[in-house]
Every structure is written in structure tokens, then in C-alpha cells.
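Below you'll find the structure I mean.
With one protein chain held back, the other chains of the complex are shown just where they sit.
Chains here go by letter, A and B, matching the order in which they are written, and residues are numbered from 1 within each.
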Amino acid sequence: MNAPVAPARMNQIGAGQAGSGNALELRGITKMFGALAAISDVTLSVRPGERRAVLGSNGAGKTTLFNCITGDFLPTAGLIRFFGEDVTVFPPHERIRRGLRRTYQISSLFAGLSVIDNVYLACVGVSRNRFSLIRPRPDDALMHAANMLVDAVHLTAEKNRLVGELAYGQQRQLEIALALSGAPRFVLFDEPAAGLSPTERTDLIHILTALPNHIGYIIIEHDMDVALRVVESVTMMHNGRIFKEGRPEDIEDDPEVQELYLGGGHG
Amino acid sequence: MSVADNLQRLTGPYEQRSWLQRIPAAWWAVAVILLFMPVVANDFWLFQVMGWTFILGMIGLSLMFLAGYGGMVSLLQMTVAGVAGYMVAILGPSGANVSLGLAWWVVIPAAFLIAAIFATISGALAVRTDGIYTIMITLAIAAAFFYFTRQNYSIFNGYSGFNLVLPPKLFGVNWRDPMAFYYLSLACATLCYGAVVYISRSPFGLALQGVRDNPRRMAALGFNVTAHRVAAYALASIFASTGGILLVWQNAQIAPGTIGISAAIDVLVVAVVGGLRRPLGPFIGALIYVLLQVFSADILGLFGFSADRFKLIIGIGFLAIVLFSPDGVLALWDRWRARVDARKAAETRGAP
Partner (left out) sequence: MDKFIARYPIWSLIIVVVVAVFLWLVFAPWPPELVASWGRKQIFLNGLLGGITLGALYFLVAAGFTLIFGLMRVVNLAHGSLFLIGGYVGYEVAIASDSWLLAFPVVFVVVALIGVLMQHFIFSKMEGEELRQTLVSIGLSIVFADLMLWWWGGQSYTILAPQFLQGPVQLPIVNTVNEATGVTTWLRYPAVRVWILAAAIVIGVAMWLVLNRTALGMLIRAGVDDREMLAASGVRIKLLFLAVFAFGAGLAGVAGIVGATFQSLSPGEDTRFLLSSLVVVIVGGMGSIAGAALGALIIGVAEQMGFVYAPTYSIVFTFLIMAAVLAFRPQGLLGARR
């Protein structure tokens, strides 16, 4: 089951339409924790379908940036637009319903539920059936979608196992399935390769590159081999600020970047 | 692998047998005992013991639904039941002259509706904070309503409450007749139990359990966590209201004492003693509670105490459960079963 998924199958996931303008636009985002600025004045725009990596050492503010984008934290200052709409003060679920998705650095799945139930829950979350009291029937459309997603992340054989019993790498794959539920238009991947074996990393690269073209994403990743192979642009962060932006090959060769990041023992 | 194959896989372990076939034999036995109990049991057992068990079980079930699936330990459920019961007494006919005396087909839906509105508003206040605060806030709301009914004479008829609140003579049956009341409360309890079991696997029920385990993640999946919690309060009010209305009919009266603080605590005791994790728990807890209450004089007499010490027994029993088996007597049962199974397995392994 570890063969790359046919693009045709992947294209059925999510029929969200790419709007005009930018998919994601951040202007002057600042987040203070007390007197400490976790991120300051971050301005960034990502086109629909664009894939970008955010790199930086620990404490550079990458995950805080994600938390601001998804609404887990409200930014102290700044503006966030998602496909043209100002979502700065929206609660997280409103942003998710508009097609934003994220995965978590530390797996946060529902360990007591089976794989299929986890994915089903993710599909329900962005559907109109959230409050339905009717159990899913065998021909349920959401259950069908959940099955497709489980296939797409190569977990078909584990479908009915409890998530708590899965291997670590499989849990990471499931994280991705949850993030692709419904009609995603833009996904935030928070270190999806962390802790994966080399084979699993190859698998992850397959999954990411096989995503339909209209789904853009930002990926935080320490593994440059993974990060630079699945993106077309890179943003470097340092001490909560944007430090450099460019194409992967430029960033890789940039002496300053090498000094700060690649030379810092993270590569 | 085709999509059809996938579906087969998914539904395989669930749906190969019809739902009737999947009910274990023990349940059939319980069903038969409950259905034919009136053949052997006298009126006292049917009306006082079993009727009260079902009522208390339903109110406890609404707490179990909120606590077990939603992670919200609410001390409000007796109050919600009381609101429904009070509405039946206020809107319908009773011995007090503040009652409006409306027809039952207005009164009962109105009682459910008003109790649901009350539960929704209170729930909305309670879910503003998390965790252990819930228990405090719901206790405070329950107390406020209790004191209010005691002070207010124009609507709630104050201290004396309402008497002579009788069920309507529907289909020519006197529903307070012990056998009729037994079957009525049994049917209601079965429906409520079935509803909770069914809903636990519905999108709403699954999501509620997700909210219990990881609210932040649920928000990141598109769920409005607050709305889900409030909706759970509204839904749980249906079970509590059913119990509350039956309670008024059984006692033929309702007064502030019915919904006092100790009654609210009793519901918690019943649900915790039975087990908060499974819908069956509250009914088991209710049966134990009612049996202790009814036979407290005999039990206490054995130890040389007077029957007044009933609350002491309840308190100590509750403490023992919370200290030694936090998941209730159902967990004790599970542990015992597991030990028996382990012993059997050891014997069969040892035999050849």
C-alpha cells in the first residue's frame, strides 16, 4: 500500500476554488507574550496553490506564527487575510470552515477513537452535519470521503485500529489526513517529518507532492531535504522576524543563511 | 482496492449481523425480567422501588451524558428536571390555585421546551469556564433556582409548592396506577437509554467526545467547541425533563425540597456510584441508591443504628467508591470479570 497515490485520486480531495489575489496575506503580525515579542512585524503573502517553507532555528517564532494564522492566538497587532477576507479576529473554527487546515508538531489525535473515526470526525467538522444525531449509514458521503483520505495517506490497512495503537509514523500520516478533510484551500504543516524514518520521509514527500495543484501550503520543517524538495519558495525567520525570502536554491546557497541556520547544527 | 471494498471493510465489523442479533444474551434476560416483573412484584416494588429507580436513572443519565461524553460534570440536572416538573404543575392542573390548568398536549411540550431553554442558558454560562469550575457554577445556579422557588409565590407557589399534580388519563389509563406507572417509566427509561447509546456514535456524539478529549484540536477541525457544549446541555435536558415530569406524577407534588442542593448532590452520587463512563451506570447507581433508601431502616438496624443515619451510609459508600473505584461499580464488575476470564484462561492453558 506504500505506492504513491495516483494524482487523479488526490484531486478528488477538496474541490475548493482558488480565489483571486493571495491565498494568505499577513501584514505586520506581532504577538507579544507579556513583554516578550514571540513574533514581530511579520508581513508575508502566499499565492493560491503556492507551496512555501518557513525555516528558522528553535524559538524563531514559526509555530507562534501558525497559531496566529489559525486563530489559536489573537495577534497583538497586524492583519490576516485569507483569500481576500479579513479573518484577523475570527475564532479558529471559522477559519477552518473557510478552507484553512493545519497539522500539529506534536501529534494531537483522538487516541481512543479508531483511525477511520478520527478522519470521519475531521470530515464532519467542515460539513453541515456537525450537529447531526443520526449515525452514518453505510453509503454516507462523509464516511466515503473519510475512506478516501485514509487511502490517500496509506493507512487503509489500519483503518479500524485505535489511534493509540498506531506507530508514530502512522500517527503523523493520520495528522495529514485530518488536515486534508473537506475542501482544504490552504494547509499549514508543522514539522510533518519530525521523528519519521527515511522511508517514511520519502512517503511523506510523495503525499505532499501528490496534493492537488490548487492546495497551497506552508511547511515548517527542520529537515532541509524534505522542506526544499516540496516547496517553490522559502521564508527564513530569525528571532520572530522575517529575515530572508527567496527560492529554495537561493536560500540553500545564501552564506548568511548557512551561517545562521544550516551551520547551526540543525541541517 | 476499490471504493466498494473499502466500504465493506468499514462496515464489516459493525453491520454484518442485524442490530437485533448483536444484543448479547444477558440483555435479553434483563429485558424479560423487566417486562414480566409485574407478574411477581407487588405495587410497592413496582411504583416506589422500580419507578423511582428509572426516574433517578434518567436524571443521572443526563448527567452521565454531559460528564462521560462531554467532560462537563454538571450539578444542574436535578434542577432541569425540576424546571420541567414545575412547568407541568404550573401550566397544568394542580391543587394550588396559581396553576393554569392547560391541556396536557400543551403542558408537556411546553415543559420540555422551557426546561431546554433553561438548560441552554445555564449551560451557556457554565461553559464560559473550563473543567472544575463547571461543578461550582452549576451548583451555584442550582442553588439560586432552589432559593428562588422558595421565595417566589406568584409563579412557584413558594415553600409549599404544588400538590395533586396528576398525569392525564390518556387512553383511559390511570398512569399513577402502579403497573401502568411502572411500564410508563420503564418505556421512558429504555427510550432515553437507547437514545444516549445511539447518539454516542452519531456525528454529534463523536464530536462531543472529541471536545472532551481535546477541545483545541476540535476547533482546528472546524468545530465550534462552545456551541457543541451548549448543545449537549440542551440535549441532556430532554432526559432530565423526562425524569422530572415522571417524578412529579409519581409524587403527585413538587416543592422546593424536591430540587434542593441535596437532591442535586444525590444525582451526582447516583451517577458516580454507578459509573459515569457508560449509560448503564446511572441506572445501576439509582437502583443501589433506592434500595439503600427504602431498606435503610433494616440495614442500619443490623448495625444498631437508627434509620436516620441513611445519609451517613450514602456518604460513606460514595466516598468508598470515589476513593477505591472512581469509575463506579460497573468498573468493579469489569475488573471482576477480567479476573475470572484470566483465571479461566489460565486453567484451560494448564489443562492439556
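As a working rule, a contact is a pair of C-beta atoms (placed from the backbone, for glycine too) under 8 Å apart; a residue touches a chain by one contact, two chains touch by 3 or more.
Every value quoted in this text rests on a predicted model; they were computed, and no experiment measured them.
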Shown chains touched by the chain that is not drawn here: B
Absent-chain contact - pick from B:A25, B:L302 or B:L323: B:L323
Residue among B:A180, B:V272 or B:L287 that touches the chain left out of view: B:V272
Selected residue (touches chain absent from view) among B:I261, B:V294 or B:A331: B:I261
Among B:G131, B:G172 or B:G304, the residue in touch with the chain that has been omitted: B:G131
Hidden partner chain, touching residue among B:W27, B:F44, B:W105 or B:Y147: B:Y147
Hidden partner interface residues of subunit B, rising order: 73, 125-126, 128-129, 131-133, 135-137, 139-141, 143-144, 147-148, 151-154, 261-262, 265, 268-269, 272, 308-309, 311-312, 314-316, 318-319, 322-323, 326
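Note that in this section only the chains that are shown with their structure count from here on.
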Whole-Å gap between the CA centroids of subunit A and subunit B: 42
Partner subunit A, residues of subunit B touching it in the complex: 1, 3, 6-7, 9-11, 13, 15, 198-199, 201-207, 209-210, 213-214, 216-225, 228, 231, 235
Residue ranges of subunit A touching subunit B (in the complex, touch as defined): 70, 72, 91-93, 96-97, 102, 104, 108-113, 116-117, 120-122, 124-126, 129-136, 138-139, 142-144, 147-148, 150-151, 156, 159-160, 178, 181-182
